[in-house]
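Yeah, one chain of the complex is gone here, protein chain that is, but the others are all in their spots.
Our next item is chain A:
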Amino acid sequence: MKVSLFITCMCDIFSPHVGKHTVELLERFGCEVDFPSQQTCCGQPAFNSGYLTESKVAMKQMMRAFKDAEYVVGPSGSCVGMIREYPKIFAHDPEWREEAEKLASKSYEITQFLVNVLGVKDVGSTFEGKVTYHPSCHMTRILGVKNEPITLLKHIKGIELKELPIKEDCCGFGGTFAVKNSVISSEMASEKSEHVSETEAEYLVGGDMACLMNIGGRMQREGKKVKTLHITEILNHRE
């Protein structure tokens, strides 16, 4: 099966290791992974700030980049969620509507792809440690991916999963919100950090680097020892 990796600009620049784990995971399950080098950013930073015109040029670039892809898989619920919104955004654009629908229907977040397309529940990995999982808002509410990450984590050997209190609450990232409303944003991150501490977990795991950067940035500032991990880091972990 051919899979085109959608790295997301954030992982490309800040967390390339997440991309490496994603590639290795996909290869482990027999996928042939390529990386269309014309890809850039999904358009979300501009779209969510109200700059529709600016976001659309990014989206068109993405549609061109992945035109020939069979499957598009990325390590972010939020960015893949954005791509899944393209058909709505280009619904009245005869030139791009079809492309938008095509790209949306073949794009998947990595855990969603593993569970729902490849039919994998147990990736056969081992990870020793107390872990709590933060379900990112766009992953769960825009993309509708709620159970897939948990299904995969539960099958990891050695893992001790701890439920995060009020896990459905946003961590406060929200794109430009984190800067425009930084006071509120960091209060939200602080509460999330408190909840992580309540679980006594050693690792905070999530499916979106942006949320992890926010919560992790707060925990680090508070001097906490909890490590943040992208879910692919655990899924691809071998003893």
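Definition applied: a residue touches a chain if its C-beta (ideal position, glycine included) is under 8 Å from a C-beta of that chain, and two chains touch if they have at least 3 such contacts; residues count from 1.
We adopt the following convention: contacts and distances are computed from a predicted model.
For the chain that is left out, the UniProt protein name among "Lactate utilization protein B", "Lipoprotein", "Dihydrolipoyl dehydrogenase" or "ABC transporter permease" is "Lactate utilization protein B". Among A:Cys9, A:Val117 or A:Leu161, the one in contact with the hidden chain is A:Cys9.
Residue-wise, the contact with the chain that is not shown comes from A:Cys41, picked out of A:Cys41, A:Ile110 or A:Val196.
Listed here are the chain A residues that touch the chain not shown: 5, 7, 9, 11-17, 19-20, 23, 27-30, 32-33, 35, 37-41, 43, 45-55, 57-58, 60-61, 65, 137-138, 141-142, 166, 168-170, 172-191, 213-214, 216-218, 220-221.
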